[in-house]
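Note that one protein chain of the assembly has been removed; the remaining protein chains are unaltered in position.
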Amino acid sequence: MNASNFVEGVDLSLYVILGISVFFLIAITFVMIYFLFKYRKKNNPVATNIPHNTLLEIVWTVIPTILVLIMFWYGWIGYKPMLTAPSDAMEIEAVGQMWKWTFKYPDGKVSDSLVIPIDKPVKLNLKSIDVLHSLYIPAFRIKRDVVPGQDFMMWFTGQKLGTYDIFCAEYCGQLHSYMLSSCTVVSEDDYNNWLTSGPNLSNEHPGLTLLKTNACLSCHSRDGSRIIGPSFKGLIGRQEVIIRDGNREEIIVDEEYIAGKIKNPNTSEVETYQAGLMASYGDILSDDDIKNIIDYISTL
Amino acid sequence: MEHSFSLPNSGHNYDAKASKLGMWLFLYTELLLFGGLFMVYMVYRALNPDAFLIASFNLNVWLGTINTVVLLTSSMTVAMSITAIQKGNSKLSLILLALTVAAAVIFLVIKYFEWGAKIEHGFWPGMDHFTNLPFGEQLYFYLYFFMTGLHGLHVVVGMVFILIVMKKIKNGSQNKNKNQLLENSGLYWHLVDLIWIYLFPLFYLIH
Amino acid sequence: MEDSYHITGYAEHFGTWVSLILLTFMTVFISVFGADLNTLTVATALFIASVKALVVAYYFMHLKYDPKIYRIMILIVMSMFVIFLIMLIFDYLTR
Partner (left out) sequence: MTGTSASQPSYLDVTKGLFSWIFTLDHKRIGLLYLYTVGSFFLVGVILGVIMRLELFNPGADIIEAQTYNQVFTLHGVIMVFLFIIPSIPAVFGNFFLPIMLGTDDVAFPRINLMSWWLYVIGAIFALGTLIFGDGPADTGWTFYAPYSVKTGTNVSMTVLAAFVLGFSSILTGLNFIVTIHRLRAPGMGFNDMPLFSWALYATSWIQLLATPIIGITLLMILAERVLGIGLFDPAIGGDPILYQHLFWIYSHPAVYIMALPAMGIVSEIIPTFSQRTIFGYKAIAYSSMGIALVGYFVWGHHMFTSGMSGPSAWIFSLLTFFVAIPTSIKVFNWLATLYKGSIDIEVPLLYALAFIFNFLIGGLTGLVVGALAADVHLHDTYFVVGHFHYVMLGGTGFAFIGGLHYWFPKMWGKMYNKAVAKLAFAIIFIGLNILYFPMLILGVMGMPRRYYDYLPEFHTLNQVSTVGSWIMVTGLIIMLVNLFIAHRKGKKAPDNPWNGITLEWQTKSPPPLYNFDKMPKLAKGGPYNYPNAKNS
């Protein structure tokens, strides 16, 4: 059994074209080398001018035409079913952001890896909150760009139990190659168990959970090391030099400043860091969430 | 350099036809430069038809019409100046070119007041009034400023070309027998006109 | 070497100008006062613009009297551009 319902169509088109290609590559190379020796200067001191041969030229125009039409056709029939999801497909929202995937299930469950039941069509509604990403599951032979401001979708049916890699295939900045996740295909029962098992809260600080689910930690470290943005460690009360409207200012970071930066990150920039890379989280995080986050940061 | 033998088709000969062909090829690139912007316009207009319509009411049709007439007239004067020089009347040619430059100035002045009024009302990107507009209308004004701005730049360049040619007519290096530079500037000027012919309905007349 | 070339008369230029001005007022008139044409106004405006562009190219820009190759070239360039437009908008309309 194939890993997904699209493997067959994609691989078929791949093999058909590769087969024809390998044949032509070998045949042409062989003929080339054969001519090279047969008609070497030593063997054939006087060349023969053959300006053209209409019949031959028609033949080698018509045959490639037919072959490429066949190739095109296999490509199209493998691609066509990807365009429309079946109406009974299970809908999951897949959110891409720098540099993290988040999957939101209909009943409110949120996970950073995808878990789906076997043999059930799944439709991913693709959302990006910053730049272009592309959700790619090589084993399933599917890929679709995740474009901010556009509602794209992709769908597939997992047909084989197992865990498969999810990559981001559209370049999205510094840690593009670390934007990994996985898709686990499980049985219907396991899926229901997974779905009902509560979020793995234990005694984790709610602010930390928010930092994790919103990919804040991709850019801001908790141990003082410099990544892409300033570290959270010892942030409150720290003295920073910022550039606002082209002016250098020295400020002491307080709770109000952090809340403001979460909502409107690009009104000012911290010196020596790049501005413009952070999206606004004003619509994503509630005031309570922000309070939780600041509370957590103050513990670092 | 001693040059005992020369080829009949040489790259060093004066060749009016080559220079005309070259000018036309350059005009194609200009057309496609604006073509890219027309593509953007078409797509955004198709995506936001109502917003474009509403935003277009902010432009003054009559100023646009006057500018159209000004440009068309200048096109005529430049075409006539070519006729004049081909008939050997350099003086008339110069007067007609001066009229063309005058028309270009009038066009730019009107444009200046038009832009000024828009900016005064806060339609420039980044201004308060602008940022409160719906996205579709913002796009309309982005494109309005970008396209008419680029067009205005071409008007200025065309003007400079014509001034240079005027100088050459005065010192006689453009004359009855050798006037391809004038013809090329004329072609360029007509292109500026051509583009305006499309900008005018696309921005002013989409009621 | 010197081929004879066509010198366009002043009167012809003036006539061209008159027709262009007439077309301009026609398109303004249709747009401002002919609101009952509705969606057709865009099409008519662009149609009239194209007629004007053709007049400018043919008479002011001398295409009418130039060798055929110039007309062929511009035809190819413009049709290429129109195909770009069609293929581009086709993608947006079929989404």
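For reference, chains read A, B and C in written order, and residue numbers begin at 1 within each chain.
As a working rule, a residue touches a chain if its C-beta (ideal position, glycine included) is under 8 Å from a C-beta of that chain, and two chains touch if they have at least 3 such contacts.
Quantities reported herein were computed from a predicted structural model and do not represent experimental measurements.
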Exercise. Shown chains touched by the missing chain?
Worked result: A, B, C
Exercise. Of the listed residues A:163, A:177 or A:299, which contacts the missing chain in the full complex?
Worked result: A:177
Problem set entry | Residues of chain C (touch criterion as defined above) contacting the omitted chain | 77, 80, 83-84, 87-88, 90-92, 94-95
Problem set entry | Interface with the undisplayed chain - residues on chain A | 6, 9-10, 12-14, 17-18, 21, 24-25, 28-29, 31-32, 35-36, 39-41, 44-53, 56-57, 60-61, 64-65, 68-69, 71-72, 74-80, 82-83, 130-132, 134, 136, 138-139, 141-145, 147-150, 152, 165, 167-178, 274-277, 279
For this session: Quickly run down the residues of chain B that touch the omitted chain.
Result: 1-12, 15, 17-19, 21-22, 25-26, 28-30, 32-37, 39-40, 43-44, 47-48, 125-126, 135-136, 138-139, 142, 145-146
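Quick note on the criterion: only the chains that are shown with their structure count from here on.
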Problem set entry | Separation of chain A from chain B, taking each centre as the mean of its C-alpha atoms, in whole Å | 45
For this session: List the centre-to-centre spacing of chain A and chain C in whole Å, with centres computed as mean CA coordinates.
Result: 46
Seminar exercise, completed: Shared-interface residues of chain A (touching two or more other chains) are none
Exercise. Which positions in chain B touch two or more other chains at once?
Worked result: none
Problem set entry | Residues of chain B that touch chain C when the two form their complex | 24, 28, 31-32, 35, 38-39, 42-43, 46-47, 61, 65, 68-69, 72-73, 75-76, 78-80, 82-83, 86-87, 177, 183, 186-187, 190, 193-194, 197-198, 200-201, 204-207
Seminar exercise, completed: Counting only contacts in the complex, chain C reaches chain B at residues 2, 5, 7-10, 13-14, 16-17, 20-21, 24-25, 27-28, 31-32, 35, 41-42, 45-46, 48-49, 52-53, 56-57, 59-62, 70, 73-74, 77-78, 81, 84-85, 88-89, 92-93
